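Left out: one protein chain. Kept in place: all the others.
Labels for the chains are A and B, by order of writing; each one numbers its residues from 1.
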Amino acid sequence: MSEKMADKDERSVRQHSANEMHPEEGPPDDLTQEQLLGMYRRMRLIRGFEDRAKEHFEAGEITGFLHLSQGQEAVPVGVCTALRKDDYITSTHRGHHDVIAKGCDVKYMFAELYGRANGYCKGKGGSMHIADFSQGIIGATGIVSGSLPTAPGIALSIKMRGTDQVAVCFFGDGATAEGGFHEALNLSALWQVPIIFVCQNNLYGLSHPWDKTAFKCELARRVSTYNVAAECTDGMDAVAVYRAAEKAVERARAGGGPSFIEAKTYRFLGHYVGDPALYMPKEEREMWRERDATLKLGRQLRAWGYMSEDEDDQMAADVAKELEEAIAFAKSSPKPPPEDALTDVYGHFDYLGNPLDEGGR
Amino acid sequence: MADVKHLREISYRDALREALREEMLRDERVFLMGEDIADPFGSAYKVTLGLSPEFGTDRVRQTPISELGFVGAGVGAALTGMRPVVELMYIDFSTLPMDQIANQAAKIRYMSGGQAQVPLVIRTQGGMGRSSAAHHAQSLEAWFVHIPGLLVAMPSTPYDAKGLLKTAIRLNDPVMFIEHKLLYNTEGPVPDEEYTIPFGVVDVKREGTDCTVVATSRTVLMALQAAEMLAQEGISLEVIDPRTLFPLDVETIVDSVKKTSRLVVAHESPERGGFAAEVIAQVADKGFDYIDAPIQRVCAPSVPTPFARHLEDFIIVNETHIADRVRRLVRGEI
Partner (left out) sequence: MPFEVKMPQLGLTMETGTVVNWLVGVGEHFTSGQEILEVETDKATVAVEAHHEGRLARVLVPAGQEAAVGTTLAVAVSPGESLSPDWGLPRAGTGAVAADIMPAGMQWMQTSGRSDAGDDRSRASARWPRPGALQPGVVRASWKARAMAHEAGVDLRTLAGSGAGGRVVAVDVTRALAAPSGVAPVPPVASPVAAQLAAALGLDLSRIVGSGPQGRIVQADVISAASALIQGRVAPGATPVSRPARVATGISGVIPLTGVRGTVSERMAASAHTTARVTLFREVDATAMIDLRARFSAQGTPVAYNDILTRVCATALRDYPEANARMGDGHIEQLDCIHIGVAVDTDRGLLVPVVHHADTLSIPQIAAESARLIEAARSGRCLPDDLSGGTFTITNLGMLGVEGFTPVINLPECCILGVGRIVRKPVVIESLSHPDAGTDEAEGGHPSDALGVRPMMMLSLACDHRVIDGAPAARFLEHVAQLLRDPLLLL
C-alpha cells in the first residue's frame, strides 16, 4: 500500500462552513449510500492515480510535466456528483482529478500520459491537455486561466441552443489574477448563462501564496460584486462541495444565471513533480494533511455504517488493481506512428494546406 | 466568374454584410459577437449595420470591451455546437485575446487528438492610410499565418470578400479573416447568385509576361495600378492575389514565375518577417530553375506607423514603389 495514511486523530478537523458534516450527525439525507460510496471510491481512484503517476514519472516512463492534485480530490468529485454526463467541464494543467471525477477512465488516462495511440488525445495532448468530448470534458489547458474566457462561451452555446445543460469551469486561485477571469465573470453575468465557476483555492499559484496574489481578498465577496452568486466552501469535505455545487447547478438549469464557488483546499505536493516546494511551510502541510478529505469521507462512511472495514480494504484493493491494470494497459498499448504528429491540425486541410477528402481529418 | 448572369456593383462593406446575412439565414447556429455591432451603430466600419434588427440582439450580440472575453466565448461556443463570427474592431487589438486565438482556438483540435473542432471566424481589419497611427494601422497577418491550426484570409475585392467569408463561416477550422479599412468603400462586381470561393486558390487578377507581382489586400489594387502604368511602357505585369495566406496556392505562383521568370512580392505590413518572406521562400525552392533575377519584396519599412499624414504616406506601399521596382528588375538593373 503506497497510500500515505495520515493520523486518524480527528482533533484537527476544522469547520469551515455550514455545509460541513460533523461525524456525530447521521448520514446526509441529500445523498444516497450508493452515491457516497461512489464518491469515496472515485476520490481513492484519483488519489491512487496521482500517486501511481508520480511513481512512473519519477521512473522516467512518463515524460513532460506532471501537475498532481493529491489533497484536492474532494472538490471535483463533489461538483461532478451534481452534474450529468452531458454537462460540460473545463479544467487546467492540474486537471487529472477534474477529469477522472467527471468520468474519465484511468486506462485511457494512463495511455495518454504514456503517449499512446489509444490515450484520450491519441498521445497528442498529454497531462495538461486531457479531453474527452464525449463526456463533456472540453479540455484542460496549459495556460493558467486559459479556459476562463472559453467557458462562458460554452454556457452561451447552451443557452442559445436551448438545452438545460450546465458548464463548469475549474480553475485555481492563481487564475483569478488574470484579466480573463474578470472578463469571464462580467460576460457571464451580463449574458446570464448557465455557468458555475469553481475556484480550487489551494493557497498557491506555483510558489506565490494567495495572500500575496490578492489583497485581503475573500473571493466569494469579491466575485459577488460582479453580481454572480458566490459562495465559499470547505474544499476538504466532498459533501460540503456537493451541496454548494447542487445549489449552483439548480440555479443554472433553472435559468438563474452564473454561480461561483470558492473551495478552500490544498495540494499535498509541490506545483509539479520535482518541485521540492520549499515555499510551503512544514507546519502548514502537516495541518492540511490532517484534513485529508478522502480519509475523512472514509471515516464518515464507516461511522455511518455505510461501509465496513473489510469493505474499505476491499475497495482499496480494487482501486489498486484497477490502477495496476490501467498501467499495464497503457504500457502495452501501441505508440502512435510518428506521422501522427502531422495530422489533426485542420478539418478540411492537411498541415500543408492541401485539401483533405470530405470527412477526412 | 464565368457563366454569371447578374452582376451588381456593390461595395466591399455591403458584400461582407451580404455574406453574413446569407450565412445567418442558412444556418441558425451562426451568430455574431463584437463591440458596437448592433444597430444603430452597426459596427465601426458599418459592416453589420442592419443585421440586429433582422436577427435580434441575441444573434447579433454586442459585447463590452472584452476582447479576451468574447473571443474566448467564441471559442467555447464553437467547441459546443455553435458557429460564431466574432469581430475584432482593429487587428491591433488582437494582442488582447491572443491566448484564445493562438493557444486555444488554433490548438484544441490537435491537442484533443482530433476530438474537437473550432468553427470560429474572427473578422478584423487592418491597414494604413487614415492617419490612425501606430495602434490602429497595423497588418499583422504574418503572426497568424505562423500559427499552425489557423487559416488566414485577406480579400481585396468585394467579390473575394463575400465568397471567402461565406466559405470561412462554413469551414470547421478557426479563420482569421482580415479586411482592410480603406477597402470598405471600394466597389466591384458581385453576382446575385449564390457562390463561395474555396480557400487555397489564388486569383490571377491580371495576366502578364514580364514580371509576376504577388500582393495582398489593398496592395493588390496598387499592383494593378502599377500594371496599368507599366503597360504604357511596354512592360507586361502579372498580378496575383493569394486571397488566402494559408492555405497558400503556391503552385499557381510558381507557374506564373515559370512564365515571367521574375517575382516581386508586395504587402503593406513591414518587411521584416512579413508574409512576403514566406512566399519567397516557397517560390525560391519550388521555382528555383525559373528565376532569372533576385526576388524582390516591396513592403513598408520596418517601423511603426507614424501619425502625420505625409509621414504615413511615405511608408505606404503604392503603385509607384511597385512599378519602379518592376521596371528596374525588367531592365536588368537589379
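In this section, a contact is a pair of C-beta atoms (placed from the backbone, for glycine too) under 8 Å apart; a residue touches a chain by one contact, two chains touch by 3 or more.
It should be emphasised that the depicted structure is a prediction, and the values quoted were computed from it without experimental measurement.
**Student:** Wait, the hidden chain, what does it touch out of the ones we have here?
**Tutor:** Touch partners of the hidden chain, whole complex considered, are B.
**Student:** Spell out, residue by residue, where the missing chain touches chain B.
**Tutor:** So the residues of chain B touching the missing chain come out as 261, 288-293, 332-334.
One rule holds in what follows: only the chains that are shown with their structure count from here on.
**Student:** Counting only Cα atoms for the centres, state how far chain A is from chain B in Å.
**Tutor:** About 41 Å, centre to centre.
**Student:** Could you list, by residue number, the parts of chain A that touch chain B in their complex?
**Tutor:** Counting only chain A, the residues touching chain B are 88, 119-125, 129, 131-134, 138-139, 141-143, 146-158, 160-161, 167, 179-180, 183-184, 186-187, 190, 343-349, 351-355, 361.
**Student:** State the interface residues of chain B toward chain A in the complex, per the touch definition above.
**Tutor:** Residue list for chain B touching chain A: 31, 58, 63-64, 66, 68-82, 84, 97, 99-100, 103-104, 108-117, 148-149, 151, 171-173, 198-200, 246-248.
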